[in-house]
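Note that this complex is displayed minus one protein chain, with the remaining chains in position.
Order as written gives the chain letters A and B; numbering starts at 1 within each chain.
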Amino acid sequence: MLGYIDKIREIGERLFTDGKVDVVIGFAKGSMPMMNEPMMARSSGDLQKMVWDGNCGINLANYLTNRKEKIGIVAKGCDSRNIVTHIIENKIKRDQLYIIGVPCKGMIDRRAISKAVPGEVTEVIETRDSIRVKGRDFDETFDRGDVLQKNCAVCLHRNPVIYDELVADPVVEQTGIDRYEDVRKIDSLSTEEKWRFFDDLLSPCVRCYACRNACPLCYCPTCFVDESKPQWVGKGIDDIDIKTFHFLRAYHCAGRCTDCGSCERSCPVGINMRVLTKKLEMDCKDLFDWEAGLTLDKRPPLDTYRPDDPNNFIK
Amino acid sequence: MTDARHAVRKTGRHQAKANRQLLYKRVESMKVVKIDKKKWDQGLAALKGVYRIFSPVKMKDAFEFKALEENENPDLGGLNTRLSAKGLIYPQTEAMFTYTLDESREDHHIMSPVETDYSPRAVIGLRPCDADAFLLVQRNFDTPQYKDPYWIDAYEATTIVGLACENPCSTCFCTSAGSGPFNETGLDVLMVETKDGYILKSVTPKGESLIAASGWNDEISPEEAQKQIEPLKTAAEQKISSVVETDQLKNKDAMTIYNAPFWDDVAFACINCGTCTFVCPTCWCFDIQDETHKTEGVRMRNWDSCMFPLFTLHGSGHNPRGEKVQRVRQRFMHKLKYYVDKYNDGIQCVGCGRCVRACPVNIDIRKVCSLMNQPENATCAAQS
Partner (left out) sequence: MQNPYLPYPVRIDEIITETEDKNLKTFKFVFLNKEDEEKFAYRSGQFAELSVTGKGEIPIGIASSPTEKGFVKFTVNKVGLVSTFLHNMKVGDIMGIRGPLGNSYPWEMLEKGKNVVIIGGGFAFTTLRSSIVYMLDPTNRPKFGDIHVIYGARSPGMLLYRDELAKWEARSDINVHITVDGTDDPGWKYNVGFVPAITEKKAPPADENTYAIICGPPVMIKFTQPVLDKQGYGHHNIIMSLENRMKCGIGICGHCNVGKEFVCKDGPVFTLAQLNRMPREY
């Protein structure tokens, strides 16, 4: 995965030279360990700033919404699935895009690493299978597989599902993964236990909306939490309002979420709100045998209606 | 809305007013005491009898400020807290008034003041950068023309015991932002950890009172204290690896920086969440909202963020900062140029580095500040 960048630059340069794109969206090296910054190259010179490593966890499909240019975009498996969703939902046109597909082996969980070492991480050396981290008084090496983002550890679509060109041969997809162990654990709780679980899960929320804004699905011009006529949700840090925001946002993502993990990755207070979206993902799989963003040829289950729907409430 | 969040407490307002005269005067002869670690608990218990104590406490994976319970101790071993100390004086959600719409009540539709508990409180273990931030923010809340009573009463009720920062983070740039790891500005007491305990040095009369109330009385001379503190201070300052140039910001024309070519690149990655503003100790903007349940309601204020499009949206639908790049520019211009021009005393930033660490997409104020400081050198290549 570390060798991808040469190929990404090569493709990007060709796209600029051939006039196929106006810009290329990818990642620039971050100013801190384990952080990269989404960037837009406007010319081939800018491509030199691009990088590819295990810190490209932000979903770049988020940067496509309603853009008008011709765009080259670097896309790992989850990004590509959100590009599919964006195309289906008319947020971007397929023929505006040149998708530079990146087979992915998972992104690094910077919080897990920070938690596992005794001080501030000041340097990270990434190799194919290991992550070596250094700080003022420590120097430790982890197996990549042990420090993946939680969504990456259970990812079933590491290879892009839609692309114009791949930067490397596809990687082997993971098998034998139980995606929903955490959801079933919450499902098995009593109502009171569930409430306590959600209390604890969401108590640090400061309503900065990083989860919503990092999410490619959350492109509503006015989010329901910002609506004033009528005002659905209070604006303070009352715990019911906070839960309303997170629960409703998850429902809005039902059948659309690809579990890219951008929400959890972006949260400044480390909330794993993915347990909410995953519950709905599991339901969509169980009820409709649906996984989001795998094909351009089929409408998502929640924006279609069939007269023979097995549920009565909808009739 | 739960009652607990908006609990109305009814003591201590006059106490805050009595304290006010004592403020802003630094003591000439500072009292300095040495605390043996064994005597720490004893003094803390004594202080809990006089003050409500707020301190960093490790919660889940991060250090956050909280009110200490009776048997709870501060966790002073962490790096800086995840959220700043801002919320101790200026809570994210704060009741301003209550009202009733019940027309059988004589005062229906008339705002009533909320009685908040402004009895003495002490913050133990906040970093000098956070204390300095209170002084930057004070210019906004405590003006010659208007006084924000909520902020002022809370600030005046608070005695600040700052813990000198011996292990700054790689993202800290306090020394570039007019503060420093051992900076005493804004503190009532400076607390320095030594091999066998702490040294507490009072900086203001409020600090003096706190030391007196603690019962820690192993006094040492200011000269002796200085001898012990100085090498630690030098060592801490040397650990600060981030240096940010701010010297040109004052001289440059605001519109030159505003129209500089780098803003599109700076803003590209931004997702317009409120993270940077919410973790920032010096971001003070708020929204005012009425929340009514049946006939009873609260007029409250909530932290707001210039990153949100709603922040500037007119009733007509016109939005003067409708584009992301305008909002990103606004935040940096406000902190690093407008504030500089308005108060002529440095930037509206203390260099705590929280926004750098918390930004989901790695927008780094240190880089942006450097660009703004030398706008003529900037090309579109802001990311190089």
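Simple rule for what comes next: a residue touches a chain if its C-beta (ideal position, glycine included) is under 8 Å from a C-beta of that chain, and two chains touch if they have at least 3 such contacts.
As the structure is a prediction and not an experimental result, all values here were calculated from the model.
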> Out of B:Ala45, B:Ala67, B:Met111 or B:Ala235, which is the one that touches the chain we can't see?
Replying inline: B:Met111
> So which of B:Leu79, B:Ile152, B:Ala267 or B:Cys355 would be touching the chain we can't see?
Replying inline: B:Ile152
>> Using the document's definition of touch, tell me which of B:Gln238, B:Thr292 or B:Asn377 contacts the absent chain.
In response: B:Thr292
>> If the hidden chain were put back, which residues of chain A would touch it?
In response: 228-229, 231
>> Touching the absent chain: which residues on chain B qualify?
In response: 96-97, 99, 101, 108-111, 113, 140-141, 143, 145-149, 152-153, 254-255, 258, 284-290, 292, 297, 299, 301, 304, 306, 311-316, 318, 320-321, 326, 330, 333-334, 338-339, 341-342
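We take it that only the chains that are shown with their structure count from here on.
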> Taking each chain's centre as the mean position of its Cα atoms, how many Å separate chain A from chain B?
Replying inline: 32
> Contact residues on chain A for chain B in the complex?
Replying inline: 28, 30-32, 35-40, 42, 45-46, 49, 58, 62-63, 111, 115, 119-120, 122, 136, 204, 206-210, 212-214, 222, 226, 234-241, 262, 265-270
> Which of the residues in chain B end up touching chain A in this complex?
Replying inline: 1-2, 5, 59-62, 64, 79, 82-83, 92-93, 167, 169-171, 265, 268-269, 271-275, 277-279, 287, 289, 291, 300, 302-303, 305, 308, 310, 356-358, 360-364, 366-367, 380-381, 383-384
